[in-house]
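Excluded from the complex is one protein chain; the other protein chains are retained at their positions.
Chain IDs A and B follow the sequence of writing; residue 1 opens each chain.
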Amino acid sequence: MLNLLTNNLFLFDPLALFFLAVIFIVSLPSIVYSFSYLKGEYSTAKILLAQVLLLAFVLSMALVVSVSNCLIFLIFWEIMSLVSYFLVVFDTKQAKSIQAGLIYIVMTHIGTAFIIAAFMILHNYAHSFDFFAIKNACQAMPSQTKDIVFLLFLIGFGTKAGIVPLHIWLPYAHPQASSHISSIMSGVMIKTAIYGIIRFVMFILGVNSSWWGILVLILAVISCLVGVIYALMEHDIKRLLAYHSVENIGIILLGVGLAMFFTSLGLPYLAVFSLIAGLYHLINHAIFKGLLFLCAGSVYKATGTRDIEKLGGLIKKMPQTAAYFLLGAMAISALPPLNGFVSEWLTLQAFFLGAFNVIGGNKLFLGICAAMLALTSGLAAACFVKAFGVTFLAKPRSHYAESAKEVALPMRIGMLILAVLIVIFGLAAALIIKLLARVSGSTLGIDISSMTFSLNNFTLAPQTARNIYLSTPTLALWLLIFGIVGFVIYRIFGRGKSVIYKTWDCGYYKLDSRNEYTATAFSKPFRVAFSFFLLPYRKTQKIRESFYHIKSFSYETHTTKVFKKYIYDPVLAIVFKTAKAMRRIQLGSIHLYLGYIFITLLLLIIFIGQF
Amino acid sequence: MQGIILFLLLASTYLMVIAKRMPALIRSFRYQSFFLFLVTFLAAFNEKVIELYVVSGMIILVKVFLIPYFLNLTAKKINLDENLGLFVNSQLSLVLALIFTYYSWVLSVNLGFGQGSLQSVAVTVAFSVIFIGAFMMISRMKAFTQVVGILIMENGIFLFASSASGGMPFFAEIAIFFDIFISVVIMGIFVFRINKLFTHIDVNKLSRLKG
Partner (left out) sequence: MMIILQIILFILTAPLLSGLITKIKNNLRMRKGQSIIQPYYNLVKLFSKDEVISETASWIFRVTPFIVLSSTLAAAILIPVFIFASSAHHMGDFLALIFIFALGRFFLALSALDTGSSFGGMGASREMFISSLVEPALCMVIFAISLQFSSTDISAFSGMHAITVSSVVAAIALFLIVIAETSRIPIDNQETHLELTMVHEAMVLEYSGRSLALIEMASYIKQMIFFFLIAQLIFPIGGLPLGNFVQMLLWVLWCITRVVIIAITVALVEVSVAKMRLFRVADFLGFAFVLGVIATVCAILGV
């Protein structure tokens, strides 16, 4: 049992290398960004501490994905969780940070407990902590044990990834951390949980039952919808982005779940394709969510508030940040020809191709899941129209936004790197899919040398269907050409004069920023349409001077936090009640405590004496 | 010879049980440690092992002289009432101590040390000393007694180790002695602090400190 430090402690197979690439791609711009983000917020000593913690965080994540021993994996997993906890509560002046940190650390440790339980069961069968030894032993494991281990891993890693209903820490922890930390946490740390699922469930346990894939798919669809619906209601930029992380984890898990489903049905090429879709969305999400959080941090740093209802008109004051945020918003709404479009297209295509190849009711199930994915991408686009539009466009809504200035150079460079990567990952899709095919082939243990994924290096062609292609460079080219054609028509055919004047104000003379559409108003149709889930309620208060004259009227509209109210609060109430009941044995007297120990000792000796 | 010394050890333990004041307790502890020293010295003499001589020397130095000296010093510094508060009055304590002794005799027989042999007598005495030490911690009110209770238990453990298994490794014993000594010093400091803070060392009154 004590063969902890075997020779092969690290494992750098394609999956680990892929995740290392994800980690470093997102962490490096954040580190560049942090140089000017932290300046002026804290004292120099505290900034140094923040940077050290950041480096420790990145290093621990890199080590988590590259070790091949369960115990060492757990050690680095814990280090990652603890360091990120410190980073979440770093701004100790705000009470919200402490609360967020508490929720985060409790949830992540609950998840770790489940992972440890799964490891213990695996060790029972394999008598070793090494991945390959466990993989060999898992082939002989009975099916019920595999099911239990799968569920333990799903809950354990799901807590860290943010699958609904275990996502509750995400909207608390991500807004409170500093923006570059949020970008790393949301972009990379959640993905290490997906790494855990892929590594332990697909690579080591081996998927044999189809209900695993179906469960993951259902959970993923629920996460997508819940995440995006809550995101639509949020007006704190970073909390909005945190809920979008929940949604995108759902989309990634759609790809992974499909891969599990197809592996269990014996469709290897489709499984490889679905896993490619999931992994592609993983790296895409890391990049554009990292970029969006950095932009949100720039906005926060420049204006001092995260509430988008108080912002507006920032596109004129912070043009570069606005451009980067727009690029990130376009990527997350899956607009061509950027990277989000490619990965969502791939996921949808995986559903469709799967539907062509499975039988009966499974087809309908896959179709409905695909429709739900389309719904979430539509809702996500709506949410980002709101986020970008209310924050950056129109007139400033408060003094916060009026005094904004463009941020410093390191922050802009950090954002630029990620923005360039978004475009590259969109245009070079065919190349990246070739790389990802190697990763998923090696993870699933399937030989991919006979799969042809692209004709030339610019077009994608999923092998298992005929005549389906996607070529983002061609698309971008045609979009550009038609844009130029439109511009030419514009120039040639029209009269050249443009007059700058006030916005149409229906004859009212003085319109100001109070007439602009607010974010709450923007999301009202969604609030009404999804009211069965959001359970909105309103509080109004009228202060009257007389019956006819109302001096002031305040109106608040809230949505019920369904998960907190119906799941977490009752569970917490039960836990506290039990703890209170057990407090009765604690009377405060040392003699009583010593007496407890003594009597236990005596009883133990009698007990052992019986045997 | 050894049987008589073991019996005397047990007797000194009973003396501790019926002690009602601090000086009496410390004196009995001194006797107990002295008899322990005699047992170890005899064992060293019989087996002619140098280490046991050193160990017995340490017993007499630390447990017979140094530790009681420190305990007396602490008692004088606290400058309070010498009475050890008794939860269980001394007659009942003595009855309980006898029950513990019987119980440890049954235990030593069950553990298979052979009825009537010297080893089983030693194990009996050792176990009863341990139980009585624990009992002292529970049934006396002052924090001071808990310190002494630990020391008594340590004596019992040492006796058990040396009789049942021929002694612990040498360095373990040195380390344990050092530990005990330091713990006494620290506990002396603690008791002083408790007294200064609460103006009493009646642990019973500390029962407000609960979760």
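Throughout what follows, contacts are C-beta pairs under 8 Å (C-beta built on N, C-alpha and C of every residue); 3 or more make two chains touch, one makes a residue touch a chain.
Keep in mind that this is a model prediction, so the values were computed, not measured.
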item: Missing chain: touched chains present in the view; value: A
item: Sole contact to the chain not displayed, among A:T503, A:S546 or A:Q610; value: A:T503
item: Touching the absent chain when the full complex is considered, from A:L154, A:I168, A:V188 or A:M330; value: A:M330
item: Identified contact with the non-displayed chain, of A:K96, A:K316, A:R544 or A:H558; value: A:K316
item: Selected residue (touches chain absent from view) among A:G213, A:G297, A:G328 or A:G389; value: A:G389
item: Of A:K46, A:R438 or A:K524, the residue in touch with the unshown chain; value: A:K524
item: Touch residues of chain A, complete complex, unshown partner; value: 312-313, 315-316, 326, 330, 333-336, 341, 344-345, 348-349, 352, 355-356, 360, 363-364, 367-368, 370-375, 377-379, 381-382, 384-386, 388-390, 393-395, 455, 459, 465-471, 474-475, 478-483, 485-487, 489-490, 493-495, 497-505, 511, 513, 515-518, 521-526, 528-529
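Note that in this section only the chains that are shown with their structure count from here on.
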item: Chain B partner contacts - residues on chain A that touch it in the complex; value: 583, 586-591, 594-595, 597-598, 601-602, 605, 609
item: Sites on chain B touched by chain A in the complex; value: 87, 107, 110, 131, 134-135, 137-139, 141, 146, 203-204, 206-211
